[in-house]
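Shown below is the structure under consideration.
Of the protein chains in this complex, one is absent; all others appear in place.
Let's look at chain A:
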Amino acid sequence: MAGKTTEQTLAELYEETGEQHLAVTLTFNKVPQTILVPSRTLASDAIRHYLRKTGTHVGCEHGVCGACTILLNGEPVRSCLLLAASLHGQDVTTVEGLADPDGTLHPVQQAFVECHGLQCGFCTPGFVTTIAAYLEKNDSPTRAEATEAISGNLCRCTGYQNIKAAVLRAAEIRRERAGLSPLGGDDELAALSLDDKVRGNTAPVGGKGDRT
């Protein structure tokens, strides 16, 4: 295969398969990459099968469940509703790209660990990417805002209470890492965090009857 240009390879792929192939060059988890894919390839499949990162999960494949959510130029989008071709020239981050190079977990990942934010873990990559992007815009969400932030993602294990707790805890961790008070300036949030601290991070659903 040595010495062949991309054009030649694409032409050969067309000969072999009878369908158009494209070269897609993107920045994938901070690394420049080029993949050759049939033009009908969904971004979710390109990520899993061509870029070989299987953290991005595919549930419904029509935009409803959110398991496939990735960051496209920092914004959360459904990778099952994108063509791989649309990633050309773009900056893509998947759940694998969130941790620091030294292995330090992203605040949202760390919060999921602490708050028992996952059960089977199928939905988790989509939640983590969605929440990571959300906290860039709103670094101290209220409980209601945390609910809203995760409303576009489905969890079949119904771990929403703990996932919501993880949103608030992730905000705390971000502040801690920035050298600020983890409780933040927001009174309501501070009270809730304190409450969580006293009761433990993962107050069971049944134990929260009197809390909203």
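Just so we're on the same page, a contact is a pair of C-beta atoms (placed from the backbone, for glycine too) under 8 Å apart; a residue touches a chain by one contact, two chains touch by 3 or more; residues count from 1.
Going forward, contacts and distances are computed from a predicted model.
Chemist: Looking only at the UniProt record of the hidden chain, which name from "Putative DNA modification/repair radical SAM protein", "Alkylation response protein AidB-like acyl-CoA dehydrogenase", "FAD binding domain-containing protein" or "Glucose-1-phosphate adenylyltransferase" is the right one?
Modeler: Answer from the UniProt record of the missing subunit chain: "FAD binding domain-containing protein".
Chemist: Can you say which of A:Leu10, A:Leu81 or A:Cys157 touches the chain missing from this structure?
Modeler: Final answer for the missing-chain contact: A:Leu81.
Chemist: In the full complex, which bits of chain A touch the chain not displayed? Write them out.
Modeler: Given the touch definition above, chain A has residues 18-20, 22, 38-40, 42, 45, 61-63, 66, 69, 72, 75-78, 80-83, 85-86, 88, 130, 137-138, 145, 148, 151-152 touching the missing chain.
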